[in-house]
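As you look at this complex, bear in mind that one protein chain is not there, while each of the others sits in place.
Then we have chain A:
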């Protein structure tokens, strides 16, 4: 489904984002990518839809080459790859419906999109997407009138309206409070299970990573340093990925009482020093 063959990404300033990555992500998998900021997890996700160009190697998504793709070919590819961002990236002054319809632009012609005359079938898709994330009644509200969790759901609805085969989520819950973060993660998981859309999520909270990841990929300095299931990823593994002992900062915390606190192998006071 997504194949990285010795992919290297070097930024114009010389920073190496990805260092010779080879990965295979089969269709329908829910992958969580973890690592410290600067480890390359954002670069990994953004290379999949060409927001960050691949410098070397081959990257094939759903049968199409991303490396070297430009113009119309790249737009066609992006239409099949939905993306969710940490800061939601909605047009705050536009309505929720218009924000979701952005996901239909790839299938809408120049004149129609300039005049805002979306096909009835496209609007129907947008409403269905909003219904799936449970905020259909907000369709005509301004995006700015919604709470953070609701805004991230609008972003998920926009991605669903695209009818993608892959969903990328770059730190989707980093700006949300713990209960809302769990809810948004459950939305993503439900969509992955029900629609079979391959999903790659960047997270830095290890408890969320274990709870939701079918597969966890650990990154450090642009390299994959761990690739395994959530069960295999114990605290020792995370310490290796992070290159330091774990702290309270690495845990999002419980969304309700029954979720047990994640064990910290190191003395919490040691982290504060």
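Definition applied: contacts are C-beta pairs under 8 Å (C-beta built on N, C-alpha and C of every residue); 3 or more make two chains touch, one makes a residue touch a chain; residues count from 1.
The rule is short, and it goes like this: contacts and distances are computed from a predicted model.
Missing from the rendering is one chain, named in UniProt as "Phosphonate transport system permease protein" (options: "Phosphonate transport system permease protein", "Phenylalanine--tRNA ligase alpha subunit", "Na(+)-translocating NADH-quinone reductase subunit B" or "Peptidase M16"). In the complete complex, the residue from A:51, A:174 or A:237 that touches the missing chain is A:51. Considering the whole complex, the residue from A:68, A:134 or A:243 that touches the absent chain is A:134.
Checked against the full complex, the candidates A:113, A:189 or A:247 give a single residue touching the omitted chain, namely A:113. Counting the whole complex, the residues of chain A in touch with the unshown chain are 49, 51, 75-83, 85, 87-94, 98, 102-103, 105-106, 108, 110, 113-114, 134-135, 147, 149, 155, 158-159, 162, 183.
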